[in-house]
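Removed: one protein chain of the complex. Kept in place: all other protein chains.
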Amino acid sequence: MSVELPSHRSPSTSAVEASAPADPGALRVAPSPAFFERLRTIVGREGLLAREGELFAYECDGLTLTPKRPLAVVLPTSTEQVAAVVRACREHDVHFVPRGAGTGLSGGAHATEGSILIECSRMNRILEVDPADRFAVVQPGVVNAELSAAIRQHGLFYAPDPSSQQACTIGGNVAENSGGPHTLKYGTTTNHVLALEVVLPDGRVQRFGNRLGETSGFDWVGAIVGSEGTLGIVTEATVRLTPIPAAIETLLAIFDDVVPACRAVGRVIRSGVVPAAMEIVDRRTIEAVEASVYAAGLPTTAGAVLIVELDGNPIGLPDEIAAIRAACEAEGCQAIEVARDEAERLRFWRARKGAFGAMGRLAPDLYVHDAVVPRVHLPAILAKVGEICDRHRLKLANVFHAGDGNLHPNICFDRRDPDELARVIAAGAEILEACVAVGGVITGEHGVGVEKRDYMHLVFDADDLEPMYRLRETFNPDGVCNPGKLIPTTRFCVEANPKARGYGEVPIG
Amino acid sequence: MTPPPVDEERPVECPGSTPIARALHDELYTSSLDCVHCGLCLTSCPTYRATGRETSSPRGRIYLMRGLAEGRLEDASLLEEEAFLCLGCRACETACPSGVHYGEMLEQARTIVREQATDFSAARTIERFALRRIVPRPGMLRLVVSLLALAQRTGLDRLAARLLPERTAGMLALAPTVPPEVERRCMPAFTPAVGTRRGRVALFEGCVMPELFGRVNDAARLVLSRAGWEVVVPEAQGCCGALQAHAGDRGFARGLAERNVDAFAPLLEGLDAIVVTSAGCSAALRESPGLVGDGARGVATRVRDVLEFLDETGATLELSPIPERVCYDDPCHLVHAQGIAAAPRRLLQSIPGLELVAHRQPEACCGAAGIYNLTQPEMSAQVLAPKLDALIEAAPSIVATANPGCAMQLASGLAGRGVEARVVHPIELLEAASRLAAPSA
Partner (left out) sequence: MSSAWDEVMAEARAERIVVPGATVEAVLAPADVGALGRVLAAANAGSHGLLVMGGRTRLHQANPARPLAAAVSLEAITGVDEFEPDEGVVHARAGTPIAALREVVAAEGWELPLDPPGASSTVGGTIASAATGPRAHAFGGVSDAILGLEVVGADGVASKCGGRVVKNVTGYDLAKLYCGSYGTLGIVTGAWLRLRPRPAVCEAVRAWPPSVPELFERCRALARLDSVRAILWHESPGEGAPEVVFELAGSDAVVAHDRERIAAELDVDRVGTDRVDALRDERAIDPSTLAPDEVVLRARALGSRSEALVNAMLESGLSVSVDLGLGVVHARGCVEAIAALERIRERAISEGGFAVVSAIAADRVGAIDVFGPQDGGPALARSLKARFDPAGILNPGRFVEGT
């Protein structure tokens, strides 16, 4: 006799039968005027925004689909204020959502029904820099690039470099476990956060971790980084600082097509060289970039461009350059150039960094997808993504972190066209399914947020999600802190269909 | 795999019902769609930095414009405030990956808001009167400046500062010392080239420049001629209209722009450039087609900032040493609106003995922003403060900047902190260096 293997799967729940997830705040009562008065007492008149226009401007972050106006926005200036705001929310039964600069692309900082936003932009001081032990203590509103600028004098930088680094904040980076082009060598935010101060959803202030990045017990810091603000509000972060490499070399290789470029990436990985970054820009993006103010002077015959950045001891770089050259030439690249100076290096990167803007000008809305596949599947998945978008008559371009297998299909569209919007959403789902089918995942750096919450079931079944609920409930048992993000709100709506996410509510202009 | 056909741009119905919504929709809705809401502009924005508020950022302001135009937002009062809290420094345009024309949208929004405004406050009435009836009229401006000079000579200004309300007193403090009559003289209509003639340029004088910074225009005239250019100063020119456009009076500004197009268009034959010493004016003249239409293109494409022109034509001036420690501070309308940052620095560095010192905040707005320091004095001071910190840290003996408003703001700010550094236009240093080296023109 054998015991049946236990499971949390609810056998009767199917995609068809599952009803839309009940928004936990859908039937919430509007808070009393006393609540707003209390907030004003805590953060001051200047720190509370509640006019119609103010709430409107805060209805979304970098993801403009699924907008939701908050009840109010508070701009605290200290940990104590954050904690007091959280306690006030609890007493008045109001949910709260932390927000940094609002550059996230998965809607992690969108308000939910009956919630206020706690925006940390005014908590923007660098509290301590220790060049000897290489760490910095910062408030959550410190801007990523400005931290690096502030420590350059010590020969150090903060390694995670999301594309939005000139505006995004460390607090937001911690919530999203942000990556960037250079994560290939340096890792993502989680590899660079040593300690955190967090206002827990019950209003208590708790510190986690130390300046070493290793503790003798549970790795709470590791669990909180990337938790998308659902476990509490980070009010201080101690981050690791990295020495600026002694030398940087940037190569640009031009290929006829994206497939050999991807194969060249595979060869580099196999060669044993670990570049700091390996990025691919495809033909459609090159066309868009070259037609824009960001033109990098790429030949019109270019079907794909591979940018490889190497850094480290200058003694070792010539051999690595040779290895990259060999890998690209073995895949028949048209040309390969090594940047001779900083100006040329910036020109190489312009093709990559201007892509988002150049694509953005082609249509009113831009949907930047984010999925990861094992790198060996890159050529096949790119063909598949192209096929999906062609079939849905959508304009697509690819720029991606090839070294990580992290795809960013950019789809241009106009959300005022309901049919096109529906096709964008359908194509997005198909892209995610295709990536998961080859062993990939649905997000590599943008986060799940509200955008991909209901696609979590593509990667994780109910049994896989169960420990995630347990973690969330340890910190946030009644779901008051950033509800409805990252994992489905309740355990039984895993397979709810995307319409339940409110895309139907997107205002058609 | 061929790219799919791209749909033609669809006409969009405007659901907004108020006059402001309709006007916003007609004027700028299409431009507002260029913004993909990425937020990369946030940290470039001085008012966002000072407040941390999304609504006081370029992205937030565009979103308000778009929301009103779409009819998703009813209350326009916030846009009315935010549009005028914006400095118009356009640092966000430098930061924007999508090339959004924020400056133009801002002027359009300000104009719509002003036109539709029901509130005719005294301050706004005075402002409009000043910008329409005084600034663009040389006679009136001269009269006002002369009165100011009289007040400064007699000490009446200091007395007034004690008696007047704080805000008005603050305005007086910003006013620079009116230069002696000799610097306010009319410029010769024609100045020949010294040495080998390389070509001909026209000098654009501006409105405030001749009255308060006549020495700058004159320095430009002398340096250009020493560099081999003959300089004409057409009489028919006038105020560029930038201040009026920034203030939401695009209709009036259009008239001024048209007058300048009419003044310069007949001279274009044989003219190498229309040279301007004020960054605000050169930016406005360059962008006049947006206001006037394509007819202005011929004039607009010929416009050059004087430093840009000398740099790109490779001026060969004999320069004698100026042993000073100089900080160059970028005017927003030079660096952000026109992308000119290297030319002024290269020219300054060409002066022997001059030590060009970098400071931490060269591209941040100083808070002058036309008449912003008069209309929004608190925010203006807040925006200026970090730049003053940076300048004091760099400890120059001279601060060089290429726009009259910035020069006044920096001079007044530095004086307020008890710093003795002189504030000059880079062309003045070039003039001094070339005067000492070469025989005078």
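The letters A and B name the chains in turn, as written, and every chain counts its residues from 1.
Just so we're on the same page, contacts are C-beta pairs under 8 Å (C-beta built on N, C-alpha and C of every residue); 3 or more make two chains touch, one makes a residue touch a chain.
Here the structure is a predicted model, which means the values were calculated and not measured.
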Touching partners, among the displayed chains, of the absent chain: A
Contact residue for the chain not shown (choose from A:Leu39, A:Ala57, A:Cys89 or A:Val225): A:Val225
Touch with the omitted chain, as defined above, among A:Pro243, A:Gly332 or A:Pro418: A:Pro243
Residue among A:Arg122, A:Arg345, A:Arg416 or A:Arg472 touching the omitted chain: A:Arg472
Options A:Gly187, A:Gly203 or A:Gly303, residue touching the unrepresented chain: A:Gly187
Hidden partner chain, residues of chain A it touches: 1-3, 5-8, 132-133, 176-177, 179, 183, 187-188, 190-191, 206-223, 225-227, 243, 266, 269-274, 312-313, 315-316, 319-320, 372-376, 401, 404-406, 439-448, 452, 456, 459-460, 463-468, 470-474, 486-487
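Assume only the chains that are shown with their structure count from here on.
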Chain A and chain B: spacing of chain centres that average the CA atoms, whole Å: 38
Sites on chain B touched by chain A in the complex: 1-7, 10, 12, 15, 33-34, 36-44, 48, 51-55, 60, 63-64, 67, 70, 72-79, 82, 95-99
Of chain A, residues touching chain B in the complex: 46, 49, 51-54, 56-58, 60-62, 64, 73, 75, 101-103, 119, 121-122, 124, 141, 143, 145-146, 164, 166-168, 284, 292-294, 353-354, 356-358, 360-362, 364-366, 383, 386-387, 389-390, 393-395, 414, 416-417, 420, 507, 509
